[in-house]
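Here the complex is missing one protein chain, while the rest keep their positions.
We just call them A and B in the order they show up, numbering each chain from 1.
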Amino acid sequence: MPEVSLVGVSKSFDSIIAVEDFTLKIEDGEYVTFLGPSGCGKTTVLKMVAGLHEPDRGEIWIGKNPARGIPPEDRNVGYVFQNILLFPHMDVLGNVTYGPRVKDWPPQKTTELAHEILALAGLSARSKSLPKELSGGMQQKAAVSRALISGASLLLLDEPLAALDAKVRAELRNELKRIVKELGLTAIHVTHDQEEALAISDKIVVMKKGRIVEVGTPEEVYLNPKNIFTANFIGEANFLEGKAVSGGDKWEIEIARGLKIATCNEVPAGDRLVIAVRPEHIVIDKGQRKERNVFDGKIEDVRFLGGLVRFEIKIENNLLLAVKAPFASFEKFPQIDDQMTISFDPSRVLVYKYPERGMASELALE
Amino acid sequence: MHEISLHNVKKRYGTITALDDVSFDIEKGEYVTILGPTGSGKTTILKLLAGLIEPNEGEVRFKGRRVNELCPEERDVGLVFQNFMLFPHLNVWENVTFGPHMRGWAREKTDKLGRQMLDLVHLFNRALSYPNELSGGMQQRIALARTLTPGSKIMLMDEPLGALDARLRVELRYELVRLMKGLGITTIHVTHDQEEAMTISDKIMVLRRGKIEQIGAPMELFLRPRSIFVANFVGESNFIEGIISEIKDSFLKVELKDGLTVVVPSVDGAALGERIVIALKPENVSIQKGVTKGINHIQGVIERRSFLGTFVKYSVRLETGDLINSKVLTLQKDKTLEMGDKSTVSFRSNEAVVYHHPKDGVRRELEVE
Partner (left out) sequence: MISTISNGIMTSFKLAGAVTIIDFIAGLPMAWLLNRGHFKGRRYLDTLIDLPLVVPTSALGFSVALFWATPGGFAFFFNSPTGAITSSFILLMLVHVAFSYPYMVRTLSASLEEIDITYEIAGRTLGASPLTAIRTITLPLFRGGIVSGTILSFGRSISETGATVLALSIVGASQADGTAPVLIAGWRKLINEGGSMAEKYITASAFTSVLLIILALVLLTLVMIIIKKFKLPIKKVWPAQEKMLSGRIFKYLRDASSNIFLILAVLIPAFFIFIFFFRGLAQGNSLAGIDLAGFLNSLFASFLIASIVTVVNMGLGIPMAILIARKKAGTVTQPLDVLINIPMIIPSTALGFSLGLFWSGIGGGLSSLANADFLLIVLAHIAFTYPFIVRTVSSAISDIDISFEEAARTLGANPLQVFRKIIFPLAKPSIMAGAIMMFARSLGETGATLAVASTAVTTPVYIVKLVNENALFEAALACIILIGISYIILMGLRRLSSGK
């Protein structure tokens, strides 16, 4: 059940910087996700922990031992691949027992362990099946069993659910967490799917272009993202640009002439700023007129999302805000062109400095 | 006259039946998603519509006219692939103007259309780039532009966003539907992602093992699913089983276990003593800490708490032994419930949907793979 430390880790391929100055401490028994768009370097870091690449600079410790120079087969980590990669010419049992067999463990012990882990994963009935006879979800569970049987205490997962249907993904991610927690493992899970990260992580590491953007628990990165990129990448956010009101309330931000947003924090004067509000934190004003952050507007777009309704409302100055409200909160389902009053609590307003390279560059996903 | 229709179509590959007596109609300008698990036959439907394969039985009709025998190049239908399929040896401009070129249209007309479509997707400045120089999202937009240039009014899309990152998918899906609607195009969009389907469709067609389970607007499929499969596939559902103990007008009293009954809407053909299944959307399951009494209130213990951003999802082990999920909007200020807490779940009668118990059991009925 090791802790994992990375200090100043950097890696380039030819002239392309894949990972830069990556420093992170993962506690024993934590389930950590590396979350970010394709190409952000998350898989490269994972591979360095596994020993499939060596860092150009920086050090990695697994447990108390420095990992440099130790080849993958000697690191005792379990690795699960995006493409599953069960050996097509061996059945489930053959795949799962591959590790112990290749290390020449006593066959009796191997078989015992295999049956234990297959039972844990719920695959006992399929031990003689070939990979191609199994569904995607079962294949991946078999792959996880294979990775864990040798008693690895660190599990590395490289986009393990990406190749599966949406429905199967949702089910399997809970299974993964369960298995990891039951065995008391430390896990590092790489994904580009923010919902996945939120659902199962103890800690999320948000990455972009080879660097760590932010680290926090799911609640932290969702409710209090320290960064515009995080605010946009995890969940949805409305962004409005403005600056501190000169000569006015120190808590207010002026978006346009006469259009002010009240926040809960003191705003540095003179700076160009960006405020963010999540759509579900904008509520429909039903006549209990709040004082601050109340706006009238016209509905431009309505979408039924199941438990929620998402609509876009155009308020003054042609600003478009996305709003998510529970379906149950409507007596009459909103239509396009309906008039509506919305408001949001100042405590829900996130304030950021305007990014140097502009909003488009900051929010870019590719 | 329907823009597109399938009549009693059957398609077999060897001994495997991919489509089993499928019929549906699509009106002009509609955005329809075909939703179903892998292997349900969704791509087969697209290929039949495109003319890449022929049905073993049944008819494909465009505007009332039978088109079974028409080959793809004669059907004037656009097809977008999950992996974009941009021709790697041609640059963006050549890809986008490919359709008009093949049809031998005049140079001026082709150039004008090419320019128009690339502007529509904001990528005219990359006209000379090659596909492998573009990002996934850009390739997706070029693939769209390419299919739009010939001016087809029917667009078929096979998991068009499947190859993109999750966050990008969410962003692009709105762009996609706006683009199609803006051009007045009838669209059939295949996906296995029900959230995507719900967000952008006029109508959703749920497909399973080659058969249509239900066709309807997103709201209808979500609130009034006609089968257990649809109830679970579109927006997931909790399932509780019980026995009818009383039938009263349009409501049923159902006994979940000794002394514990709930009140739910009735279902056709309900009989006393019959086993039935109650489906509840997690969004419609309320949860409170501690013990509260009332109609449709059940005690339980919280087994798992997942933070999902907009929602928090609680998995509660009920006193009946069932495990059900409750989805609650995230409220930071209120006291949150923790794992292990004793709690009460409750629901409103009219939000439950009732089904006769399937003969193979609920688990089999829900199987996705």
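Assume a contact is a pair of C-beta atoms (placed from the backbone, for glycine too) under 8 Å apart; a residue touches a chain by one contact, two chains touch by 3 or more.
Everything quoted here is computed from the prediction, not taken from an experiment.
Every shown chain touched by the omitted chain in the complete complex is listed here: A, B. The hidden chain makes contact, of the residues B:24, B:62, B:98 or B:229, with B:98. Annotation: of A:6, A:19 or A:77, A:77 touches the absent chain (contact as defined above). Of the candidate positions B:8, B:83, B:245 or B:350, contact with the unshown chain belongs to B:83. One chain of the complex is left out; on chain B, the residues touching it are 47, 50-52, 71-73, 75-79, 81, 83, 85, 87-89, 98-99, 102-103, 146-147, 150, 156. What chain A contributes to its contact with the hidden chain is residues 50, 52, 71-74, 76-79, 81, 83, 85, 87-89, 98-99, 101-104, 146-147, 150.
In this section, only the chains that are shown with their structure count from here on.
If you average the Cα atoms of chain A and of chain B, the two centres end up 23 Å apart.
Listed in rising order, the residues of chain A touching chain B in the complex are 37-38, 135-138, 165-168, 170, 174, 192-196, 198-200, 218-219, 222-223, 233-236, 278, 280, 303-308, 310, 324, 326-328, 333, 365-366. Interface of chain B with chain A (complex): residues 37-38, 135-138, 165-168, 170-171, 192-195, 198-200, 218-219, 222, 233-236, 281-284, 304, 306-311, 313, 327, 329-330, 332, 368-369.
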